[in-house]
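With one protein chain removed, the remaining protein chains of the complex are shown where they sit.
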Amino acid sequence: MRNITVRESLNEAMRQEMEIDETVIVMGCDVAIRGNPFGVTKGLLRQFGEKRVIDTPISEAAFTGMGVGAAAMGLKPIVEILYSDWITLASDQIVNMAAKMRYMFGGNIEMPLVVRAPFGAGGGNAAQHSQSFENWFNHIPGLKVVAPITPYDLKGMLITAIRDKNPVIFFEHKRAYQMKGEVPEELYTVPFGKAAIRREGKDVTIVSYSMMSIHAMEAAEELAEDGIDCEVIDLRSILPMDYETVMNSIEKTNRVVVTQEANLRGGFAADIVAEIIDRGFDLLDTAPVRVGGLNVPMPYNMGLENYVIPGKETIKKAIRKALKD
Amino acid sequence: MRNITVRESLNEAMRQEMEIDETVIVMGCDVAIRGNPFGVTKGLLRQFGEKRVIDTPISEAAFTGMGVGAAAMGLKPIVEILYSDWITLASDQIVNMAAKMRYMFGGNIEMPLVVRAPFGAGGGNAAQHSQSFENWFNHIPGLKVVAPITPYDLKGMLITAIRDKNPVIFFEHKRAYQMKGEVPEELYTVPFGKAAIRREGKDVTIVSYSMMSIHAMEAAEELAEDGIDCEVIDLRSILPMDYETVMNSIEKTNRVVVTQEANLRGGFAADIVAEIIDRGFDLLDTAPVRVGGLNVPMPYNMGLENYVIPGKETIKKAIRKALKD
Amino acid sequence: MSIKIDKEVLEKFTCYTPLKAPEGMKKEEQMKLFYRMKLIREFDTTVKDLWMENKIYGLAHSYVAAEAIAVGTCFALKPDDAITSTHRGHGHVIAKGGDVKKMMAELFGKYEGYNHGKGGSMHIADVPHGMLGATGIVGSGMPLAVGSALAADRLGTGNVTICFHGDGGTNQGVWHESINMAAAWNLPVIFVLENNQMAIGTELKSVSKEVELYKRAAGYGIPGVQVDGFNVFAVYKAVKKAVDRARNGEGPSLIEAKFLRLLGHFVADDQWYRDLKAVEPFWKLDPISRMKDYLLENKIAAAKEIERVEKDITKEILDAVNYAANECTEPSVETLYDNIYADGEIIK
Partner (left out) sequence: MSIKIDKEVLEKFTCYTPLKAPEGMKKEEQMKLFYRMKLIREFDTTVKDLWMENKIYGLAHSYVAAEAIAVGTCFALKPDDAITSTHRGHGHVIAKGGDVKKMMAELFGKYEGYNHGKGGSMHIADVPHGMLGATGIVGSGMPLAVGSALAADRLGTGNVTICFHGDGGTNQGVWHESINMAAAWNLPVIFVLENNQMAIGTELKSVSKEVELYKRAAGYGIPGVQVDGFNVFAVYKAVKKAVDRARNGEGPSLIEAKFLRLLGHFVADDQWYRDLKAVEPFWKLDPISRMKDYLLENKIAAAKEIERVEKDITKEILDAVNYAANECTEPSVETLYDNIYADGEIIK
């Protein structure tokens, strides 16, 4: 199979789906002429024209809301918020309109809206270009929220997202765009709500998603040399969430580390821990350990930034903690 | 001491602080002429004039942002978002500006901003007038978040909030405005970050805040008749959060129920459970039990609404669960 | 017999125009305008009573005094055209041809209502008739309308979308963002501004320096006009022109239908904060009395005929109340999770 980058896999997902479905449109700041500053939508304008690939004004609230209206009326819009930090601007339309309209309006509309939200930190982009808000949207019934990380999953799940009749917040990690992996040429889907076991192991379960899956794998490989056998789960989908896979794993390992890049307080890892407790308190030999970013606005200085973002070493430490006793 | 309503206690806090501090101003939709639709700001316009009590246009983003700018430049604005559901509209200014400016700008500004956010469900106000977003703001370093419930605490903590040099999101429960309690006439403060033990008990700890404290007390009183002795903690302050009081209680009871009105998934209760696990996994005889709203957009029908919002009975069930084994 | 408008009112309400049917409008059409306006009036008068009697709950906003705007506007539309609404949606539903029974059932929170009891007054919607739903967040329907117009354009349906909004709504950021986008791309959407000069207790003039709101249109390069919002024909004509333009690919327009809120903000609002003496004379502009007067004076309909229509309307509303109160059912908790997600998917 071909090895392509995340950027290319996302691009291909949109392109191929647009080829077979004329109702799919793409919009956001600079998605057309520039093909988005990260290059993710490159070439779409040339192939599909300005009626379907739309450079918007810097009007996040209204262009997301325009996506909501268009989705209600028969299009399948893919809206991009270039840095997910600014999804704040569109949050009213997402939370109070997209997520609720079908319910409020008696089931008479569908809302096949995808909001692509590049997220995560790295590179000294400071406090307004580094955040991860997945747990905000996890809190909102009516939404689906995913954060895949491999090129294969990103392509397959973006296609799933486009075809889904519900609003999907699609988190892409900005530092992943250059990463490569095997991706089939044809159209295929990867379902929501199914986690992937990236590595089987019997000593401890590491629950991860997006960039943390990469670091979890690194940590697991290194600890393997010390004879510690980690099972690494890549959730891929946050809402719906695959607790079955997580609990099956914990049944085996009886220990769990839950990771997120977002700052820890108020984050998704807490939700996962609380659910694990609900579902299997007695399975646990030690306390679940959470890994997350430090509770600070992201500093510009890259030394500080590195200190804030959890990585392989943080995860290793957490695993050792989970293995204690 | 006088018995006054929550509405009056909040009103008095603003009035008295405005009397001694000319830099305190109040603004929001209909806070002046109408004294806010709930009557909370009644009489302030007459006493302080339109320069300090300002009816804004329906521009939540910009009038909150105006509060941010005014706070940075020497005023102490109290901004009201009439229903906290719409704080979405102002979330960019709160999350990306108010919370981060001091940090981003090298410590050269203060941000004595209060955002009053009436929240909570009840009365058939449906999906856009019933939500509780406290955990969104708990997730944001740089903010303080409080949700007191007694008239005494509401007055004292609103004064603390006004005097605090940091941005404070002040959640008031809409169904509490008519509730009465003892409130001193003079100015006083209630500190942030200190929980109140509303009822001492030895069998189980109930962690609660805002309206859930009321229901927790009701549940505790009823269960007392069955010989179950609950300790009820009213957190009052969400960020900072008083884990010391919570852990001390759990050390005694070894069982805990954590309650919130917000829909359960992605909520603050999960954060509390995860922290309790971090701090005292071994203290727990049974799994912490969470109580929260069902994960649905709030339906209009009041029968359904009642079913969604947790109350005394839900809490009693949770307590019995925590006491099992 | 003809209604006399006080000089004082005319001085303040400079956009007043006498009723005059457009060239060639048939009697039945004019009677239909009257019928729909009166149906809205009766519906919302009844809703107020029901609310005061605790039969319905939540937040309900009456469309009384604004009837000419929804009715005049929707009369310029084809059935497949769409409208977006505000928190004040009852009039929009009726004007778009909706069913008062289903709406009343919804206000009672019943399963048979438009929204299966999940939406209520503030989220009343009739999507099959192109009424894309009321919303309780001021301004939030603006981008929805633009999106609907975008869909119509891209799918080539030839439909237009009306975006109803209030003067209060004009100061929301999305108002600006939405009109700018619609203008930039010539989308088939018409922004109909229901300017009742009030937002709850806040007068427009205290929150906007330039109160002639139609003037803002020039900043976006689109036509902006102001019309007598108490005059159903005036509204119709202005909207018709804008609709024709939009259908022709010439893009959006802003129509400011100026009037005055005559009742409270919501059904139980006693308006203690307002000088009601100053409002009183404006009742002479009441769009329904004016229309009735016009029909009689111009001998378009006889008094008897109008009376019959009025009686039918009274009965229609009574039937709706009876239906909602007695024939419909409370939604069961089994329906709680329905329609959060499409195709029956349930995520708890």
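We just call them A, B and C in the order they show up, numbering each chain from 1.
To be clear about the criterion, contacts are C-beta pairs under 8 Å (C-beta built on N, C-alpha and C of every residue); 3 or more make two chains touch, one makes a residue touch a chain.
Source: prediction; values computed, not measured.
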Which displayed chains the hidden chain touches across the whole complex: A, B, C
Contact partner of the left-out chain, one of B:A70, B:V289 or B:I315: B:A70
Among B:K165, B:K202 or B:K324, the residue in touch with the chain that has been omitted: B:K165
Residue of C:A183, C:L285 or C:I347 touching the missing chain in the full complex: C:A183
Residue touching the undisplayed chain, where the options are B:C29, B:L239 or B:I315: B:L239
Given A:V114, A:A127, A:V183 or A:V246, the one touching the chain that is not displayed: A:A127
Touch residues of subunit C, complete complex, unshown partner: 171-177, 180-181, 183-184, 186, 206-210, 215-222, 251
On subunit B, residues whose C-beta touches the chain left out of the figure: 23, 25, 51-52, 54, 56-57, 59, 61-75, 77, 92-93, 96-97, 101-111, 141-142, 144, 164-166, 239-240
Positions on subunit A where the hidden chain makes contact: 29-30, 33-34, 37, 55-62, 85-86, 89, 123-129, 294-297, 299-304, 307-308
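By our rule, only the chains that are shown with their structure count from here on.
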Geometric centre distance via CA averages, subunit C-subunit A, whole Å: 41
Inter-centroid spacing, subunit B versus subunit A (mean Cα positions, whole Å): 30
Residues of subunit B whose C-beta touches two or more other chains: 85-86, 89, 126-128, 295-297, 299
For subunit C, residues that touch 2 or more chains besides their own: 106, 115, 118-119, 123, 135, 137, 173, 340, 347
